[in-house]
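Can you read through this structure? Questions will come right after.
Every protein chain but one is kept in place in this view of the complex.
After this line comes chain A, so read on.
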Amino acid sequence: MRENDTPLYEVFLRPRNGLSHRHVGSLHALDDQMAMQNARDLYTRRGEADSIWIVRSADLIASAPEDKETNLSPSDPERKPYRHPTFYVLPKEVENM
């Protein structure tokens, strides 16, 4: 088996409680345990995380760039402006709403 066949993992870190996990990069590892150890050594040498998530890249389901139009444009402010707060005109007297 060549190194090429070693699975790729994506690494997500949560810097501290109260924040979301954020993608930081990827790495190669043979199994989950090794991936976790590599993630710790590679991405958290200075206390960057109090929680690490890893997932096999092959298991990620991603939207296709060519679907961008159909997936995202219905919520475009140009097309459905009434979904956005600034569409609604209020009396001047109402300062903040």
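We adopt the following convention: contacts are C-beta pairs under 8 Å (C-beta built on N, C-alpha and C of every residue); 3 or more make two chains touch, one makes a residue touch a chain; residues count from 1.
We adopt the following convention: contacts and distances are computed from a predicted model.
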Q: Report the protein name recorded by UniProt for the chain absent from the figure; options are "ABC transporter ATP-binding protein", "Electron transfer flavoprotein beta subunit", "Cytochrome c peroxidase" or "Phenylacetyl-CoA 1,2-epoxidase".
A: "Phenylacetyl-CoA 1,2-epoxidase"
Q | Full-complex contact with the absent chain, from A:19, A:42 or A:60 | A | A:42
**Q.** Contact set of chain A toward the excluded chain (per top definition)
**A.** 1-4, 6, 8, 24-28, 30-31, 34, 41-43, 45-46, 62, 64-65
